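Removed: one protein chain of the complex. Kept in place: all other protein chains.
Letters A and B name the chains as they come in the text, with residue numbers starting at 1 for each one.
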Amino acid sequence: MTEYRREGRYTTVSIPVTLYNRIKKLIEGTGFTSVSQYVAYVLREIVAAHEERKYEEPFTDEDREKILEKLRRLGYI
Amino acid sequence: MASEDKVRVEVLLPKELYEKAVERGREAGFNSFNEFLTFLLEQIVEEEETEASLSPEDEERIKERLRSLGYID
Partner (left out) sequence: MIPKPHGGKLVNRVVTGEKRDRLVLEAEELPVLSISYERAVDVVDIAHGVFSPLEGFMVQSDYLSVLHDMRLSNDLPWTIPVVLDVDPDEISGIKEGDYVALKHGETIVAVVRIDEIYGWDKREYAEHIYKTLDLRHPGVAKTMKRKELLVGGLVDLLNEIEYPVKHRVLWPIETRVLFREKKWERIVAFQTRNVPHLGHEYVQKAALTFADGLLIHPLIGWKKPGDYRDEVIFMAYEALIKHYYPRDTVVLAGLLMNMHYAGPREAVHHAIVRKNFGCTHIIIGRDHAGVGNYYAPYEAWTIFNEFPDLGITPLFIREAFYCKKCGGMVNEKVCPHGEEHRIRISGTAIRDMLRRGKTPPEYVMRPEVARAVIEAGNPFIE
């Protein structure tokens, strides 16, 4: 496991020691086992929420008509 | 406090997550990622702390009342 981690898949950032200590206190008795883990959790939440912006389905009107035709034939609509 | 804040501690982040977050910070108008990260964490920690801001004495007093009223065992 440690060997696997060393493959350069991680990067270090730094935060003020006071903030670090506050987080450490905050996560006591929770499922988080390290400040790093907590910070990753927070960032993943932020990044994911942001990426959930408008998304265009990848089908053309023609594709869509074809699929609707099949769905109609199968009785789904 | 301010001088203490110059002391920094390293945390480990998966590289890919770091890169996505850097992008997010840039979009949000931050010049440096550390600045963005600190801002973000301070906000969140602030919120969480207010939620848990009861002193142990206050908490015990409230529990005592709840106990006497039969809400908890």
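Definition applied: a contact is a pair of C-beta atoms (placed from the backbone, for glycine too) under 8 Å apart; a residue touches a chain by one contact, two chains touch by 3 or more.
These numbers were taken from a predicted model, which means no experiment stands behind them.
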Go through chain A and note every residue touching the omitted chain. 1, 4, 9, 31, 41, 44-45, 47-48, 51-52, 55, 57-59, 63-64, 67-68, 70-71, 74, 76-77
To test your reading of the contact rule: which positions on chain B touch the chain that is missing from view? 14, 16-17, 20
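As a working rule, only the chains that are shown with their structure count from here on.
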Interface with chain A, chain B side, in the complex: residues 1, 4-15, 17-18, 20-21, 24, 33-34, 37-38, 40-42, 44-45, 48-49, 52
Once bound in the complex, which stretches of chain A touch chain B? 8-20, 22-23, 26, 35-36, 39-40, 42-44, 46-47, 50
